[in-house]
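Here the complex is missing one protein chain, while the rest keep their positions.
Naming follows writing order (A, B and C), and every chain is counted from residue 1.
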Amino acid sequence: MWTTLGYLARRCGALLLTLAVVVVLNFVLVRAAPGDPVRILAGMDQPSPEMVEALTRRYGLDQPLAVQFWAYVRSLLQGDLGRSITFERPVSQLIAQTVGPTLLLTLTATLLAFALGVALGTVSGTRPRSRLDALLSLAAYLLYAMPPFWLGMMGMLVFASWLGWLPTSGMYDVRSPQTGLAHWLDVAHHLVLPAATLALVQMPVFYRVTRASVVQVLGDDFVTTLRAAGLRPGTIFRRYVLKNALLPSVTMLGLQLGYVLAGAALVEVVFSWPGMGRLTLNAIYRRDFPLVMGIYLVVSAAVAVGALITDLVYGWLDPRIRYG
Amino acid sequence: MTRDLAAPEAGGRPPAAAEPVLEIRGLRVSYDAPTGRVQAVAGLDLVLRPGDSVGLVGESGSGKSTVALAVMGLLPAGGRVDAGQVRLLGRDLTTLPEHELRAVRWRQAAMVFQKAMSAFSPVHRLADHFVDVWRAHRPERGRRARSLALERARVLLEAVGLRPDALWAYPHTLSGGMLQRALIALALVHQPRLLILDEATTALDVVTQAQVLSEVARLQREFDLTTLVISHDIGVVAALCRRVAVLYAGHLVEEGPVQQVLEAPRHPYTAALVRAFPRLRGPRRRLESIPGTLPDLTRPPQGCVFADRCPRAAGACREGPPPVEHSGGRMVRCRFPLGGDAGA
Amino acid sequence: MPDVARQHDGARQPLIEARGLHRWYGSGRSLLARRPPLRAVDGVDLVVYPGEIVGLIGESGCGKSTLGRLLVRLEAPTAGTIAFAGRDITHLRGRRLRALRRQIQVIFQNPFETFDPRYRLRQALYDPLRIHGLPDAERRIAEVMERAGLPVDRYLDRYPRELSGGQLQRAAIARAMLVEPRFVVADEPVSMLDVSVRAEVLNFLLDLRAQRQTAFLFITHDLALARHVCDRIAVMYLGRIVEEGPAELLTSAPRHPYTRALLASVPDPDAGTAASPALRGEPPSPAALGTGCRFAGRCPLASEACRRVEPVLEPAAPGHRVACHFPWEEQRTP
Partner (left out) sequence: MRADTGRHRRRPGDPGRATDLELRTFWRGYVESRSGPIGLALLAAVALVAALAPVLAPVRPEAFTDALLAPPGPGHPFGTDHLGRDIFSGVVYGTRISLLLGVVSAAISAVVGTVVGAVAGYAGGWIDEILSRLIDVFLMIPVFFLVLVVIMLFGNSLPYVMTVIGLTIWPANARLMRAQALSLRERTFVRAAVALGEAHGRILARHIIPHGIYPVVANTTLQVAGAILTEAGLSFLGLGDPNVVSWGRMIYEGRVSMPHGWWTTLFPGLAIVVTVMAFYLIGDGLNHALNPQARERGA
């Protein structure tokens, strides 16, 4: 009990530390960057005097650094991520609007990638060095080496532009009904290409981890015991090997999150998916620094929380950690 | 909880001339190695009659564990039986297809491994292992199988000196000694006729080892087990076995009743091995070693495998295989064996 | 042949002397989980005289290896002092500690791991001489290797993987002996070797003692082996020494119930029956020690007093000390 609580406390501590480092980084980077922080925050080289005045006041740029930092932290704690210059709206509002589509895309893709990766990894791991294994491994390498945006563009070219099976961009058709089942089917239709792209580039990670752990677990001593006890290989595999071999893949779910969100951002740009990735692109184009920093902060927090959740799930799955 | 420990069908002790439980004839096993094929077991004969307890002693590289794995049909990749027979209750296991071998395993012959720490799946409770091992050889299914298996497991765990609620523990929460006992209990689930103990107490501390050894000795009687004890420790073998077989470089060099062999070894290797063991009683003396190393088993020597390290070896020993001599229930494979009463 | 009758005369100065040595691990620094510390070594007094071989016996986890590492200063004690030749070395650091290492050496359990596999024996043997700035490297190496039965012309240019376990352990001893230490901790030096080659390693140690008066702490779990090698034996249980005395006496007429149990547990090739289990259960965790005698929970003789008051190591006979309220009184002649 105490060890479980201690474990929880340690993980939460790590989470808070990560967030703190990200906040400090955010603060320091803007001020350490070459050029005037006001110009950076204004996103232009010649901001109007009113603008300079407003930004200086808002971020307390005429105050000592410590005061500025404290003001920054205080506003963050109040949920204020700053104000977008180009959209002239709070950053938090903009992110809240785009987080849904991003979640839909990443969750769908990750689940697909996990299921596919684990299934194929199991197939390969049970017959290492076979022809099928070589084929699957090669495919995994190929997919892993593909930039997600490029794979997305190629998919779009073939399935949307040439074959016309799938829509090229967006999340739904404005001409379709905006409610009910029809709307969701429309969204699903639009989701196919971006989700498949993101799933395919993630899949190799789960495939490789699963394959390696299946191979390893199959060589473990307890498998020999069960084999000596006369259990069928299939039974041993289903009831013992799988559970042991799945654990590392579950860890990957958490470790991968940063990579997945980066991939999602690029895929969103390709398919004009109305998520945070596209918001990021807009912010970059317009040099909207408060928005970029806000997105960075939120993504970091999401990754840290994801890692925490994975740790907890892992601890729940693996008795060695639960009671360790 | 009142069930008998032993199988209901197991009656009194069979007559001495009964069919052997295990009969190994001319067994040859080899492994793939980077430098060629290693002749791990080179023509082994060993017979275990019902109720027998035989100790197979030898140092690392002698091939003793290979014998156990060959009997169970569990040789690792790269290892294979080149010749000979392994008859378990009359059936030759070396020719049995895998699915028939599976039916034999654990019901007729079970094995306790050295590394109990890794012999259980780390993410399963002990109970899962007992239930699945039970199901593997029983017709019952579902809840009934589970409750029968657990009942059996509780009886066996108590028999090896564990509390029945150890069933609900995960392996990493138990000590090495407890896991080793649990593994012995698991081996007895289907009341095997033959129990192979492969260095089963080697990893344990002296006190725990003594506890486990005395429990095994009791189980041998209560379950009417025929046991093959593999160990590098002649003390362990003396504690558990009536007969001992000494293995060197894949060859059986001497065999006979434990006391006789240890007190008056006839093979020079056995004699040297016995002398190398420090004793708790008797005079304190300088310990003796056997100079030299094992021969290269990828190129086994023409003559006696021990000739290079043997103080009695003569030219003839290196030219051809040594003769085998049987007398008074003892066997020795040596051209110049030590006299009947020339002891350690 | 170890000298059984070596008498401890009070005037002789101890070579190494540990007083009230403690080594606790993990002192519950975490905010939520205040775990009790693991008391690996928990108040040990130990003395080794020049030229003496002292056996340290115990089951795994009793703290014997930790004690060994403390004495060679591979670890720092939590409390207590270590004196070497009358000088306090408990808190030596840096250059002075490295200089001390010429006097105190260690031999490890696993011969296959003792040498860095990347370097030939020549390099491995030259290193200690370079570190301590000793001249005549060639001659010293040749001499000690000859004694180890590993002539330099055949073995110096080999890599560790080209030697057998017994040869490696002899080379390890040779390396430790190059700097001519006065005290050596040998931590289970033969437990990973085959029985047939153990003697050549042990006899090498005994010869060195005879020639150079090197003192040894011989850590082992094997009582029978300790009996043949050591002058004196100390038995350790859960971080404390519970009995200490001349090797022959301790193995023939032990006074502490734990020592008696250990002896009774050794499978004896001469007895021919399974040793009756002398003790039930397993030692408690060294992180969960209560008051009183730490052996009380398993002791057949334990009384209420044993559970309340921890016995201290007291002389039971000349050179024989026992930490027990009810030591075995029956005196047998060895």
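A few comments on the model shown:
The definition used in the following text is that a residue touches a chain if its C-beta (ideal position, glycine included) is under 8 Å from a C-beta of that chain, and two chains touch if they have at least 3 such contacts.
Everything numeric in this text was worked out from a predicted model, so none of it was measured.
Considering A:A9, A:V38, A:V99 or A:L218, the position touching the chain not shown turns out to be A:L218 (whole complex). Only one of C:Y49, C:F84, C:F115 or C:F204 touches the chain withheld from this view, namely C:F115. Only one of A:L105, A:L166 or A:I295 touches the chain withheld from this view, namely A:I295. From the set A:L55, A:I85, A:L266 or A:L279, the residue in touch with the chain omitted from the display is A:L266, counting the whole complex.
Interface residues of subunit A facing the missing partner chain: 14, 17-18, 21-22, 25-26, 29-30, 33-34, 40, 128-129, 134, 137, 141-142, 144-150, 153-154, 156-157, 161-162, 211-212, 215-216, 218-219, 257-259, 261-262, 265-266, 269, 280-281, 284-285, 287, 289, 292-293, 295-296, 299-300, 303-304, 307.
Although one chain is not displayed, its contacts with subunit C can still be listed: residues 72, 74, 97-99, 101-102, 105-106, 108-110, 112-118, 120, 127-128, 131-132, 158-165, 167, 172, 175, 179, 192.
Note that only the chains that are shown with their structure count from here on.
Among the inter-chain contacts, the highest number of C-beta pairs connects B-C. With centres defined as mean CA coordinates, subunit C is found 33 Å away from subunit B.
Averaging Cα coordinates per chain places subunit A and subunit B 54 Å apart.
The residues of subunit C never reach two or more other chains; the list is empty. Shown for subunit A are the residues that touch two or more other chains, of which there are none. Residues 1-2, 4, 59-60, 164, 166, 194-200, 202-203, 206, 221-225, 227-228, 247-248, 251, 261-280, 282 of subunit C touch subunit B in their complex. Listed in rising order, the residues of subunit B touching subunit C in the complex are 59-60, 175, 177-178, 205-211, 213-217, 232-240, 258-259, 262, 272-274, 276-282, 284-291, 293.
Within the complex formed with subunit B, the residues of subunit A that make contact are 220-222, 224-232, 235, 239-240, 243-244, 247, 317-320, 323-324.
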